[in-house]
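Structure provided below as structure tokens; questions to follow.
Heads up, one of the protein chains got dropped from this complex, but the rest are sitting where they should.
Order of writing sets the chain letters: A, B and C. Residues in each chain are counted from 1.
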Amino acid sequence: MDLLPSSDQQQIVDTIQDFLRNEAPVDRLREFGAIGNSDAKLWPKLAELGFFGLSLPEEMGGIGLSAAEEMLVFQQFGYHLISPAIFGTILGARVAAFSGDAHLRDALLSGEARVGVANSRGAAGGTDAFHLFEADEAELILLCDDDEAALYPRSAFTHIERVNSTDAVLVLERARLGDSVEPRVRVSKETENIHARALMLMGAYALGIGQGARDMAVEYAQVREQFGKPIGSFQAIKHICADMAIRSEAALCQASFAALVMDDASPDTEFHAVASKIVACESAIKNAADCVQVHGAFGFTAEANVHHYLKRSHVADRLFGGLREQRRRILTFPTPA
Amino acid sequence: MDLLPSSDQQQIVDTIQDFLRNEAPVDRLREFGAIGNSDAKLWPKLAELGFFGLSLPEEMGGIGLSAAEEMLVFQQFGYHLISPAIFGTILGARVAAFSGDAHLRDALLSGEARVGVANSRGAAGGTDAFHLFEADEAELILLCDDDEAALYPRSAFTHIERVNSTDAVLVLERARLGDSVEPRVRVSKETENIHARALMLMGAYALGIGQGARDMAVEYAQVREQFGKPIGSFQAIKHICADMAIRSEAALCQASFAALVMDDASPDTEFHAVASKIVACESAIKNAADCVQVHGAFGFTAEANVHHYLKRSHVADRLFGGLREQRRRILTFPTPA
Amino acid sequence: MDLNFTAEDRQFREEAREWLNANVFKERRPHGGQEMREYDLAWQRTQYDAGWAGVSWPKEYGGMGLGLTRQLIWYEEYARAHAPDNHLCFVGLNHGGPTIIARGSEEQKKEHLRPILSGEKIWCQGFSEPNAGSDLASLKTRAVIDGDELVITGSKIWTSHGHLSDMQELLVRTDPGAPKHKGISWVIFDMNTPGLDLRPIDIMSAPNHTHFVQCFYDEARVPLKNVVGDVNDGWSVAMSTLGFERGTAQIKDQIRYAFLVEDMIKKARDRYGAEFVSTDEFGARLAQLRADMAAARAMTYMAVSRAERDVSPAMASLMRAMVGQVQQRVRRLAFDIIGADGLENPEDDDWVYFYLRSYATTIAAGTLQIQRNIIGERVLGLPRGR
Partner (left out) sequence: MDLNFTAEDRQFREEAREWLNANVFKERRPHGGQEMREYDLAWQRTQYDAGWAGVSWPKEYGGMGLGLTRQLIWYEEYARAHAPDNHLCFVGLNHGGPTIIARGSEEQKKEHLRPILSGEKIWCQGFSEPNAGSDLASLKTRAVIDGDELVITGSKIWTSHGHLSDMQELLVRTDPGAPKHKGISWVIFDMNTPGLDLRPIDIMSAPNHTHFVQCFYDEARVPLKNVVGDVNDGWSVAMSTLGFERGTAQIKDQIRYAFLVEDMIKKARDRYGAEFVSTDEFGARLAQLRADMAAARAMTYMAVSRAERDVSPAMASLMRAMVGQVQQRVRRLAFDIIGADGLENPEDDDWVYFYLRSYATTIAAGTLQIQRNIIGERVLGLPRGR
């Protein structure tokens, strides 16, 4: 029993961290226009480094590692606020692989195809109403719910309408899923529970967002001075930072546990995936909000990077079902072991 | 428009404050045995000073003042943790007065009769299940709900069973209201809305509890030293105290407003009474909890008076319907003016 | 304690309500740019032309000279009529103007007051500096006296709408040798002065609309006669307006937020159906906010009651700290109620925009942490810890 990365796993973390630090510093989001899907230019390199098929079996063209490694990598994606299109591409490859479409699978694993993400608009728009994330140039769109995961061609959606995204660096559209359209490929929950994996990985991603906000706040508290001292020396600020660290720790531990339970094929897999998403999204939202407060007026501007963490934390929270839905879900599971 | 007491009103506050400081210091609750109903020995004196008929019209044997004065006095009752039997006696006199039973009214106004308080056990026990507070030696018991306020003889209750009270200085019993028993007197909501007054006064009482806890914490923070300084000089403690002050201010303002609106016979009377109870009970519970934390291990003992505030705050919260019920109620009112 | 208004007050309320209902702008206020400036000035002009401008300003300076109760009535009716919040006029009407009224020379009054009231000039504030946020008095922008001019060099930050403003109330250090509260002067600064350079700062709620500017002064020259009060006495001048706005204007915010909570109750019922009840998690939060908004409004009445009796202004921190947090909770709940649609920030709906803006309510005009210090030390008498 060990929740810490092994040295092999740590090496993977170091690799992706170095790569993202160089290729995708959070400052990239400051340049308007160079937004969202621009992260797609990283895809071929990430694919080449093997990150797209990390947890797919080797016979499916993957690297054959486990959910644990994938969790660690998504944590870094969150930390660097990589476009959530990464979920479309990596989970899309998994859908293709388990549906048996090797051709599509390999196209996705190469990082050349783009996959957007569909998210139900829920109470707002009826069962056929969706938001499409980062889908304007995507050939395929991932739609993943409790029953199955599927890739639809963009043409399966109608009434597509571009809207202002709260997280302004992301491309957002409203759309409806056409009547009686069929996905390009689909995988039922019984074959492979891609929905549980999506929730688990979103927990990891949100964990990373919260850690990014925590580190940004701590760094600022160390250098910003008021009344002749670094503001981090005042308990009012220090204790805000401590609370951020506590939340990140809870999210980290649960994300790690959820990944291990998934690898174990435990019946509690979904329970722990949902718990991880709940705890991690809360850590992301609260840490981002606290990070604004620690930065004062600066944190409220579009110049500080803080707002990117805040907005992305809400995207993470609402993708694959918001808190209200996850709470409903977690109460349906039997008592975990 | 003025939310502050006039000089006449301030004089009433000073009188009751002096009286309670001398006759009912909170330290009295430390002596086990000398509990609860022992406050009943104050009743004749309070009656003589006119506090029992403060807001009853002169032609009903009262002093003819308004809900505002009554609110100010109940704030002091809360501050000194006077037994909640005070609600039974003062509201009981009102029930007797408005039902036209002058004989009973005068008996109650003299402070010689004892009146307990019945509180629905709600979801726990069905509609006929009650808790009786401070009713073991009471001739009458006040039962007050949305429709009417009534005084029942103790004999109207069956299955009376003494139970341990969470607020251990109070006498608590479980009981059922007998089938087809009639109250001694009753007043419908249309004649006089005693239920709204009970909620308003409980808001004032809870406000007082929260202020008592706040003052106790501030005093301790000024004298208790750690690391060579009064603990109140550390932001961690100072800001807890500030939050207590903010809550008490909110509760004070709403309690004052609720009393004035009631005197105005505004259609928003119930709305503001409920709002006052919600805000004030929250201030009482949270201030008491914070007061424990400020006191550290000492606050957790039965030697400090803190726990009396905590326990009484929960009594205030649950009497005449807990938070869940008040929230239901407040959403039923139309938008206030 | 008294809720009553006199017959004259009630008459005033009727008149205010009637005028407001007939004249309030129906168009939505733009979120930025020249359109916003024009909107705000036009609305101020509309009020001025009809004799409804400057409710708290003395009559001799063109104001209405209303007592606190009448101001309260005015702002209540203002909010009930859904009158727009003319933010751009705020600094002129509530800080710059009142400071000149309190401490300005006759000449300064003559020149600067009417344009504020009549909706001709927008004022902004130049107080905060990059390294002096919560610690305002440690400001470093220098002003050297050169003949009958001040030569100003330095920088100010967090100047809301500076790029849309005509004038600025500016605090500068005129005596660097004096203790930090002593060597400061309060200056009327024309935003067209050569040597001023502005750097726009966008805010997170509307990343494409400049909200703040940072001001850079490079030997910008201001006539010495633009100093209000004495040179080096600017700290006391700045403090003199702190008490001017005695909380009456806050009532509009409380009433607006109370309306918003009512809207949210409606929206939640539309969205979550008839089965939506108070025991629902959203219902519980809505119920709580209904109660809290009632209290916030009562706190504002209390602030006015205290102001009438000249009670310590530190007490107002209690209201500000509470209201800032409640407003944030209201906006967050609004954002939560719309669920997945919170991911959109449409141009024609303000719920997400104002959710993001609400992060300012615990930062602007003294962070919540500073408010708590003030409450702890000045209201409760706890010892200073620094």
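Quick note on the criterion: contacts are C-beta pairs under 8 Å (C-beta built on N, C-alpha and C of every residue); 3 or more make two chains touch, one makes a residue touch a chain.
Computed from a predicted structure; not experimentally measured.
J.: Considering the entire complex, write down the shown chains that touch the omitted one.
T.: Answer for the hidden chain's contacts among shown chains: A, B, C.
J.: Considering the whole complex, which of A:Ser38, A:Ser110, A:Asn164 or A:Ser233 touches the chain not shown?
T.: Residue touching the absent chain, from the options given: A:Ser233.
J.: Among B:Gln11, B:Gln226 or B:Thr335, single out the residue that touches the unshown chain.
T.: B:Gln226
J.: Per the definition of touch given earlier, which of A:Val26, A:Ala107 or A:Cys253 contacts the omitted chain?
T.: A:Cys253
J.: Contacts of chain C with the missing chain: which residues?
T.: These residues of chain C touch the chain that is not shown: 279-284.
J.: Mind listing the chain A residues that contact the chain we can't see here?
T.: 1-6, 9, 68, 218, 221-222, 229-230, 232-235, 238-239, 241-243, 245-246, 249-254, 256-257, 259-261, 263-264, 271-272, 274-275, 278-279, 324, 326-328, 330-331, 335-336
J.: Suppose we count only contacts with the excluded chain; which residues of chain B make the list?
T.: 32, 119-124, 131, 163-168, 172, 174, 225-227, 234, 236-237, 289, 292-293, 296-297, 299-303, 306-307, 310-311, 314-315, 318, 322-324
Basically, only the chains that are shown with their structure count from here on.
J.: Express in whole angstrom the distance between the two chain centres, defined as the mean CA positions of chain B and chain C.
T.: Their C-alpha centroids are separated by 39 Å.
J.: Report, in whole Å, the distance between the mean C-alpha point of chain A and the mean C-alpha point of chain B.
T.: 51
J.: Among the residues of chain A, which ones contact at least 2 other chains?
T.: Residue numbers touching two or more other chains: 234, 236.
J.: Pull out every residue in chain C that's touching 2 or more other chains.
T.: 369, 372-373
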